[in-house]
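To keep things clear, I will list the structure first and then write my remarks on it.
Note that one protein chain is taken out, while the other chains of the complex remain in position.
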Amino acid sequence: MAYVGILIGFALLFLWDYKEIKEVNDKRGNIVYGIFFLAAIAYAILFKSGVVTISMTQIVSLIVAYLRGIRLPYYFR
Amino acid sequence: MKQRLLLGLLLIIFFTGCYDRRELDDLAIVVGLGVDLADDGDILATVEIVNPQVLGNKSAGGGGEPVWVIESKGQTLFEAIRRMIHQSPNKLFFSHNQIIVIGEELANKDIFLVTDFLLRVEEPREDAYLIVAEGKAGDIIRAKIGIGSVPALAIEKMISSNWATSQAPMSQLIAFAKQTVAKAPGVVLGRIALRSEKEAEISFNGAAVLKRNKLVDWLTETEARGYLWIKDQVKGGTVVVKDTKYGGNISYEIAREKTVCRPKILQNGQMSIEIDIAVTSRFAGLTDSREIENPTAWSEYVLDLEEGVKREVRSVIDKAQTLQLDFLDFGALIKQYYPQIWQKKESNWDKEFPMLPVAIKVKAQINSVGMVKRSR
Partner (left out) sequence: MVLERINLAKKQIIYVAALFMLGPTFLIPPAQEIGSYGWIALTISYMGFLLLFSLYRALLNLAPDKSLFEILQLAFGRWLGLAFSLFYLFYFVFLLTLIVANFADFIDSVVLIHTPELVITIFLVATAAYAVRKGFESIARISDIILYTSVSIAFLVFLFLIDKISLDVFRPVWPSSWSPIFKSSLSVFAFPFGETVVFLSIFNQLGKPQKTMPSLLWGSLIAFISLQLVTVRNVATLGEFVKYSSYPSYDVARLVDIGNVISRAEILISINFLGMGYIKATTMYYSFCSGVAELFKLKSYKHLVLPVGVLVSLSSLLSFKTTIQNLYFIAEIYPYFVFVPQVIIIALAYIVLRVRGKKVG
């Protein structure tokens, strides 16, 4: 059910954008839009299913902690 | 068309109201909280809940009791309060809580058991009064006092109008938190006591001295006044001087007061505290035999007042030094003005404080004799 909701939500978003896309008529723009849109759908589905619990904050924290040579407190894992 | 659809969607969103809204008649509004230690070591919480329906239409009358008291037990204060849901039809709402009364036994054990919860949870206000009860806090909350219909609000009034005597600190939760996180060695809170069980007579005077989180001693009215002099919190009240030479009592009413405490290094290199009090007052009663128009008598009156204030301040300093507990926070003063010296003294302060010389200087002024110059 939740997945259907997500898909409906994304369909609405796409409808919203569709007019804009047609008006601008930019091939390169459509490719970039497609990438972002698919990434968003994938992230949403993975988020809902609980497979992915990583965010930009965690990635940055891990990299910076590695470069600084410090151990992250346990609540980051 | 599209706009209308959008508007419709927006209306759907906005007319649904808040997600977790609570209407007034679904709330149990808490106005007073008392916390005690139960016999088995649990926390015993007593709350006073107002009944807004009765308060709203006083003229109708007979709508039931204006307040309602619930008592509940738990391993922690939070558990005790949550368990009250078993007894109350509505969820307790703490945003209007005015007083927090700590029972004596609990204060003897650990007051942080109460304050942490009250600071951490978002509903209770930090400017609620935090006071210590002589005896059980539950008895104070349950006592039916005052001409007003809500006892807890009557107690709140009692505390906030206490400036007219200045004989107990109006201690708020936030002030307590400020002092404890600043690692003050002692904290002073107001004292409340049930004087007579039958007539439910409550008095708010004097103070409780806590060694960080444990009650160690009580301050009398005079000592509490002394504390307030030092903290520059005297807003009014009377100073009574018993005159042995001329007979009778002189009562002075305090009009204004300004205290400045400063650490000072004495000539022999010893650290000391200097308390400068400037007090303005007026006569509120003269029963001695002096003639007020007489210039020498006038200067004697001023000296008497200065002596009276000094006695009050001295009493609390003596108390602190006998308790060997710096609840007057002179250590923080030294830290503020002589940080280097304080670093050396800090670890040994408990031992040094009882020997700390304190100089009290009072500069009194009498600016009004009242409506009559003489009454006899």
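The letters A and B name the chains in turn, as written, and every chain counts its residues from 1.
Throughout what follows, a residue touches a chain if its C-beta (ideal position, glycine included) is under 8 Å from a C-beta of that chain, and two chains touch if they have at least 3 such contacts.
These figures come from a predicted structure and were not determined experimentally.
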Full-assembly contacts of the left-out chain, visible side only, are chains A, B
Check the options B:A38, B:L113, B:I145 or B:A177 and report the residue that touches the missing chain.
-> B:A177
Where subunit B meets the left-out chain, the residues are 18-20, 122, 125-127, 174, 177-178, 181-183, 335-337, 339-340, 343
Contacts from subunit A to the absent chain lie at residues 10, 13, 16-17, 20-21, 24, 26, 28-29, 32-33, 36-37, 39-40, 43-44, 47, 53-58, 60-61, 63-65, 67-68, 70, 73, 75-76
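Here is the rule we use: only the chains that are shown with their structure count from here on.
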Compute the distance, rounded to whole Å, between the mean C-alpha positions of subunit A and subunit B.
-> 54
